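Please see the structure below; I have some questions.
Yeah, one chain of the complex is gone here, protein chain that is, but the others are all in their spots.
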Amino acid sequence: MIEYPAQGDAPRSHLPFSPCTRFGDFIFVSGQASVDSEGAIISDTFEGEVRRSIDNLRRVLESAGSGLRYVLQTRNYVRDPADVAAFNRIYPEYFQPPYPARTTITHCLPEVLKYEIECVAVMPPERR
Amino acid sequence: MIEYPAQGDAPRSHLPFSPCTRFGDFIFVSGQASVDSEGAIISDTFEGEVRRSIDNLRRVLESAGSGLRYVLQTRNYVRDPADVAAFNRIYPEYFQPPYPARTTITHCLPEVLKYEIECVAVMPPERR
Partner (left out) sequence: MIEYPAQGDAPRSHLPFSPCTRFGDFIFVSGQASVDSEGAIISDTFEGEVRRSIDNLRRVLESAGSGLRYVLQTRNYVRDPADVAAFNRIYPEYFQPPYPARTTITHCLPEVLKYEIECVAVMPPERR
């Protein structure tokens, strides 16, 4: 059945969603933003928000027994299109070749966020 | 192979999409909005549109033999960021803990819609 992996040190939130769900080998991760361990938004530079968001994504994946190298696809939300170039410079520090599939869209975040990322991943072979 | 479950009382549309597709245990549901049984948009308050959209999502899932409790992940589109707080109050009337994974983004709908939701779900154990 659907599993709701323990959060470990992934950000907790009072909002009505699980950090991720697992079904079989697949993991679906909620949109991760620049928030602290209680889910409170930390406003930062664009680079700071990207790094904190992807770190949070990594924490959620690792708390589920997976990790960034097991990501199939990321969806990225960059509020200001002028930040897309910086996004493309920072992103490869977290994801290595061969890269996951990726989609990046813009504008579609509230004023309080500069960036958000979600992903679909799989479990590592040894954890299946 | 890919299945296209019968619609039951789910909204029908003349537009070129199926309400959902099924492959194995997985169900992929099209974006559901505040529309009537023929797919015509019903403009309403934000709350009214959210309730009608999630009811439509539920109908599509149930017509495929699944249901809201078998949802892995929802993606939510809230046109006006000022409505996100109301969204978080209404949403838990439809989804219970442990919640699906979730992403909520804003602005990215045409003027005629205040809200839209899509999801990935699975079949219940007894229907696999």
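By written order: A and B. Residues from 1 in each chain.
Note that contacts are C-beta pairs under 8 Å (C-beta built on N, C-alpha and C of every residue); 3 or more make two chains touch, one makes a residue touch a chain.
The model shown is predicted, which means the values in this text are computed figures rather than measured ones.
From the set A:15, A:41 or A:122, the residue in touch with the chain omitted from the display is A:122, counting the whole complex.
From the options B:49, B:83 or B:118, the residue with contact to the unseen chain in the full assembly is B:118. The missing chain lies against subunit A, touching residues 25-26, 70, 72-73, 77, 81, 84, 88, 91-92, 95, 97-108, 120, 122, 125.
By the touch definition given at the top, subunit B reaches the unshown chain through residues 1-2, 4, 15-21, 23-24, 26, 28-31, 75, 77, 105, 107-111, 116, 118.
Here, only the chains that are shown with their structure count from here on.
Averaged C-alpha coordinates give centres for subunit A and subunit B that are 22 Å from one another.
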